[in-house]
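Every protein chain except one is present and positioned as in the full complex.
Chains here go by letter, A and B, matching the order in which they are written, and residues are numbered from 1 within each.
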Amino acid sequence: MAQFLSSQTTIRYWQRVRATVPLVHCMTNNVVTNWTANALLAAGVSPAMVVEDSEAEVFAAIASALLINVGTLQTAQAQAMAKAVASARRAGKPWVLDPVAAGVLPYRTAFCRGLLNEMPTVVRGNPSEILALAGEAAQGRGADSTHGSDEALAAAKRLAVEAKTIVAVTGATDYITDGERTLRVDNGHPLLQRVTGTGCSLSALVAAYVSTASDKNEAMEAAASACAVFAIAGEIAAQKALERSEGPGSFAVYLLDALAALDGATIERRIRS
Amino acid sequence: MAQFLSSQTTIRYWQRVRATVPLVHCMTNNVVTNWTANALLAAGVSPAMVVEDSEAEVFAAIASALLINVGTLQTAQAQAMAKAVASARRAGKPWVLDPVAAGVLPYRTAFCRGLLNEMPTVVRGNPSEILALAGEAAQGRGADSTHGSDEALAAAKRLAVEAKTIVAVTGATDYITDGERTLRVDNGHPLLQRVTGTGCSLSALVAAYVSTASDKNEAMEAAASACAVFAIAGEIAAQKALERSEGPGSFAVYLLDALAALDGATIERRIRS
Partner (left out) sequence: MAQFLSSQTTIRYWQRVRATVPLVHCMTNNVVTNWTANALLAAGVSPAMVVEDSEAEVFAAIASALLINVGTLQTAQAQAMAKAVASARRAGKPWVLDPVAAGVLPYRTAFCRGLLNEMPTVVRGNPSEILALAGEAAQGRGADSTHGSDEALAAAKRLAVEAKTIVAVTGATDYITDGERTLRVDNGHPLLQRVTGTGCSLSALVAAYVSTASDKNEAMEAAASACAVFAIAGEIAAQKALERSEGPGSFAVYLLDALAALDGATIERRIRS
């Protein structure tokens, strides 16, 4: 049985991130670099988008955590990513894999499979991506999932065990699992699907949050807390946009505002359990 | 004589796009990737920005339509684009060329000229770009046009005939022509020129719309309908921004809201003819 993430746990990790201002090294796709940086800044995190081969290797050891997102993967970037992952591991820094559109496209799928051997701290994906990485014949539609998160939970657990990682499969319900224990987050809003890069920036936020964890159990709670914080901010932004009869453009703006304004009392009041 | 696009035609293609949610493979410039993805999502289209050589070839055959935009063309991207275009053609998928700043800069101009042999379904450009592609000594100022669309209509017609394509030359008036028949769209607002990537995202929307067409005549109506939808959303967004004494930042946000909120009644009421 998946266990609801508590408000106390979420608030604890939210406070840690606010107190430490993690420096997250984002190696991400070229559609969402700006949005990811702004989402992290709003959430009290310091983003850095270092891409060059040698610099990425140096910086991955300096940063608090590393994000690898394969949304627009190309050869040079893949090489730099591999070096950065190795460097983060040597330095004992957590790293998060976002396997955008894995299962749809061959090059990135193979690359992500290879990276699963590098002990990612967390793999954060949509249901179709997680199903594909777990070896099931799932296929999304571009970067969009064609499955619900419930359908991918068993695959997420198996993938977590096989790759000795934490898998966060996100959708209407988010499940965060290490294969044995599973946390669930039921917050969120469909408008999050109408803005590009929300999943990608959530993965970057997960990297920030797990940088404050001291062991795998904490990493699972931290990853789930990032999902909850992002989903709650999404609810607040959606409520404001819909009250004003506005749409995805305004929602995206309010999402940044809500990430910045979040506090413990709001988390306490909003979290579903 | 150019014929006004009717509201019924526009509504028909708008409904088709809403019903089918086309998957548009965007190979575009790195200034507008995020904005293009958000504009497509707002308009009910599913964007995918696949760039890597082998993946682009695979994906162009899967997607509903392909967009080629040369705004920040580089060698590796040009090679991947060529493969994607060939793949789209083999799969019978429509593709749209946006020749950003053709005529100003030599590398992209030569590349665009080459692509004209690959039977683009539509070429969507500003007047200076269309004049340049048609072989006239026009020159824009960077990505901006220094000509009105009326000045480019004759060139657009000639280009359409020579390249056996549809040319959409957009400005205060948009003309969509196959060289024999010409449709015109008179909607729009000057604030559209104050936000980067509006033309680029219109080209992506044209790709989505032509994916719902079953022959060349329908493709012309579909392309014109995309121009009308985008221009009407621009009018709505401009009206809201100006009423509130706001500027291009707010306008861009409202443009996404307006694309999402559009419906048949609004198209009916707004379209000029």
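The rule is simple: a residue touches a chain if its C-beta (ideal position, glycine included) is under 8 Å from a C-beta of that chain, and two chains touch if they have at least 3 such contacts.
What you are looking at is a predicted structure, and each value in this text was computed from that prediction instead of being measured.
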- Message: Of the residues A:19, A:48 or A:154, I need the one that contacts the missing chain.
- Response: A:48
- Touch criterion as defined above, residue of A:176, A:191, A:252 or A:267 at the omitted chain: A:252
- Message: On chain A, where is the contact patch with the chain that was removed from view?
- Response: 23, 30, 33-34, 37-38, 41-42, 46-52, 54-55, 58-59, 62-63, 76, 252-261
- Item | Touching residues (missing chain, whole complex) on chain B | 29-32, 34-35, 71-75, 101, 104-108, 141-144, 194-197, 245-250, 252-253
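By our rule, only the chains that are shown with their structure count from here on.
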- So what angle, to the nearest 5 degrees, turns chain A so that its CA atoms land on those of chain B? 120
- Using mean C-alpha positions as chain centres, tell me how far chain A is from chain B in Å, no decimals. 33
